[in-house]
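Removed from the display is one protein chain of the complex; every other protein chain stays in position.
Moving on, here comes chain A:
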């Protein structure tokens, strides 16, 4: 027996002093209401209503039980309220990289609100996002993985100072020379050419700064190795430190910054992708396991996070390999 539905029928019938009006108020058919009241009377083993007269009246038992029945219904209603507001106020932590666009993150928050879920978006470094999922302090997070295994791939490139705006811009020469394709940057192109300005010492390679998001051990190691193999000195790659300073140095043309295209564009920098896609970022959208359940990221959220992080629909990349190394003679004494 659904006690609440039956109590509801009983209380309404007392209030309205009429089965038909009570049924109308509850939006159910009168025979159903009559049946419920009958079932309740059998349950309590006593008449709640006197049906012997033309006008239905409440019996003594019916009057006695009424406040208790009302109380049960009120409490049930409160229970429902509490459950609903608890659901709405529970904040679901979402761990994202520090360089996401604010507008894209706003779309994540809004989409959650539309579904009655409150998202607390947190900018965190990669290791803290992973730890947050593990200890369930985050409900969802973007986790760094090597790009060749990643569900989401985010091209990385070098941001550099934009060229100074030409005098009187090219308003009267609309796009005379349009680029037909965007050129990728190859690390070995960054070597300073020999013989130019070799008066005192050598011209140094322009430093390449990395953001906290890319200071993941495997990514760092890959980048350092690629830089060494491209013939650049160790010191070429260094951590960016405070972002405002790094951006200022980059916009002043003193350094280049390894970052995503949306990030570079937001700060008015030039950007070109790294040719070696194994140096790009890879992400999987992860959900915290709760009570041992395998948790999944809803598709709508995964899509919004992909957009926020600037994921591209690119072809799968492959891990860097030692192709072209003419082993075994490289292991021998050479020259």
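Here, a contact is a pair of C-beta atoms (placed from the backbone, for glycine too) under 8 Å apart; a residue touches a chain by one contact, two chains touch by 3 or more; residues count from 1.
Here, contacts and distances are computed from a predicted model.
Undergrad: Out of "Serine hydrolase", "LVIVD repeat-containing protein", "Sugar ABC transporter permease" or "Heme exporter protein B", flag the one the UniProt entry gives for the chain missing from this complex.
TA: "Serine hydrolase"
Undergrad: Have a look at A:161, A:228 or A:312 and name the one touching the chain we're not showing.
TA: Only one of A:161, A:228 or A:312 touches the chain omitted from view, namely A:228.
Undergrad: Among A:25, A:191 or A:266, single out the residue that touches the unshown chain.
TA: Checking each option in A:25, A:191 or A:266, the one touching the absent chain turns out to be A:191.
Undergrad: Mind listing the chain A residues that contact the chain we can't see here?
TA: Interface residues of chain A facing the absent chain: 191, 194, 201-202, 224-225, 228-235, 322, 325-335.
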